[in-house]
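Removed from the display is one protein chain of the complex; every other protein chain stays in position.
For clarity, chains are labelled A, B and C in written order, and residue numbers in each chain start from 1.
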Amino acid sequence: MPEAGLDVARTSAGSSRSVLPRFVFPIRVYYEDTDAGGIVYHANYLKFAERARTEMLRAVGIDQSDMRDRQGLGFVVRRCTVEYLAPARLDDALEVRCDLRAVRGAAIELTQEVGKAGDAGPLVTLDLVVALVDAEGRPRRLPPEIRDRLAGTAGTST
Amino acid sequence: MPEAGLDVARTSAGSSRSVLPRFVFPIRVYYEDTDAGGIVYHANYLKFAERARTEMLRAVGIDQSDMRDRQGLGFVVRRCTVEYLAPARLDDALEVRCDLRAVRGAAIELTQEVGKAGDAGPLVTLDLVVALVDAEGRPRRLPPEIRDRLAGTAGTST
Amino acid sequence: MPEAGLDVARTSAGSSRSVLPRFVFPIRVYYEDTDAGGIVYHANYLKFAERARTEMLRAVGIDQSDMRDRQGLGFVVRRCTVEYLAPARLDDALEVRCDLRAVRGAAIELTQEVGKAGDAGPLVTLDLVVALVDAEGRPRRLPPEIRDRLAGTAGTST
Partner (left out) sequence: MPEAGLDVARTSAGSSRSVLPRFVFPIRVYYEDTDAGGIVYHANYLKFAERARTEMLRAVGIDQSDMRDRQGLGFVVRRCTVEYLAPARLDDALEVRCDLRAVRGAAIELTQEVGKAGDAGPLVTLDLVVALVDAEGRPRRLPPEIRDRLAGTAGTST
């Protein structure tokens, strides 16, 4: 990847830089999520992943509707690769595990996986590039405050 | 109903007023529309009905994204009663039949039904009140041009 | 309504019969729930309501995927009236309040409302008839065990 970035989740063990820990978000499967094949409809894992990203951001103090209303900024998915390993079904108690992989100049990169709650293996994995854009959809650099929150260093004196 | 209205579709046989004919819109059922019960998920009939209303409006020259961009006006569902008589299934070729029942001061009333294409009986019926609102969600009276288009009299000299 | 029913939620104060208390279920609004009008898309309140009904049933020990797998039975919405009073928006913390109004021979009747968490007024109200059907979609009487659970008397000696 040509652009220089901050690999927050891949920092070496000796690094003193803060790193966002894995964020885990529970999802219950309802009828709305399933299809006539009896399994979760493939596009709906992208919804699950977005709910979890939203809560991960909220957990570090980033409120997307506030960003949109006050700064005209929003995160949009730029690229997404999804692997479907095994299906989830009605009433399954799932969890979305979110690992922030890198903070770039105008985007973040994440790996997310959806699995059964408490179980080790993923059913679905997602690799995403999520970009920051303004109200006209133009790419924008991440403001320092958002970078700090994503690096887990917000509110700390360095 | 207290408010005076223009019962466009129930005008007596002797009336000379134009009336919108029944509008019919085809819908194919895809996996995204179904659920683990093997049938179309109940909430999705509201989507089908809205697609058909949109095309009914477009057919008489009312473009909703244009209304929103230029006048800040939009139609919103105010009230909806849905009866589910029989299920639709994957790959069914359906049609939505739309009957504009009344044009009120700030709202329209429709009956819609979803049935198999070419078949007489409905699977689902919907009775709706759809109101016009401004960008802040406040009720707004229908502009004369829209009333005329809904009455089927737009572009005619009276 | 012709059929005799058990008005569990409207029992008089002097009644000794158990009654399901109001069930409240939290919902967060995500991008997937909203539309280009900036508000929650009208059909999605039916999804919210169904999530809450599912959890209400689960809370009294009724597991719908278990019912389907072991008995071939499922609940389907037969009739639904929705009133849209005011819109919900992105990131709103909502709650769905569920009141079981009556348990009929082959159906239950509920009133549900969606409002902001902790706030008194509803944004959307729903009145529903939810019927029990077998795998072929034919109406089926509620089994005694399910009736007892819905009446809040399961597991009690009378």
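The working rule: a residue touches a chain if its C-beta (ideal position, glycine included) is under 8 Å from a C-beta of that chain, and two chains touch if they have at least 3 such contacts.
No experiment lies behind these values; they were computed from the predicted model shown.
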Candidates A:A59, A:C80 or A:A106 - the one touching the absent chain: A:C80
Contacting the left-out chain in the complete assembly, out of A:H42, A:R101, A:K116 or A:R147: A:H42
Residue numbers in subunit B that touch the chain omitted from display: 28, 30-32, 47, 50-51, 54-55, 63-66, 68, 89-91
Touching residues on subunit C - with respect to the absent chain: 31-32, 34-39, 41, 43, 89-90
Contact set of subunit A toward the excluded chain (per top definition): 36-37, 39, 42-44, 46-47, 50, 68, 74, 76-84, 86-87, 137
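Heads up, the rule we're going with is that only the chains that are shown with their structure count from here on.
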Numbering shared by both copies at the subunit B-subunit A contact, with half separating same from different: same
Innermost chain, where centres are averages of C-alpha coordinates: C
Turn needed to bring subunit A onto subunit C - CA fit, degrees, nearest 5: 180
Taking each chain's C-alpha mean as its centre, the one farthest from subunit B: A
Mean-CA-position distance for subunit C and subunit B (Å): 27
Separation of mean Cα positions, subunit C and subunit A [Å, integer]: 32
Gap in Å, rounded to a whole number, between the CA centres of subunit B and subunit A: 38
Residue numbers of subunit A (touch at least two other chains): 31-32, 89-90
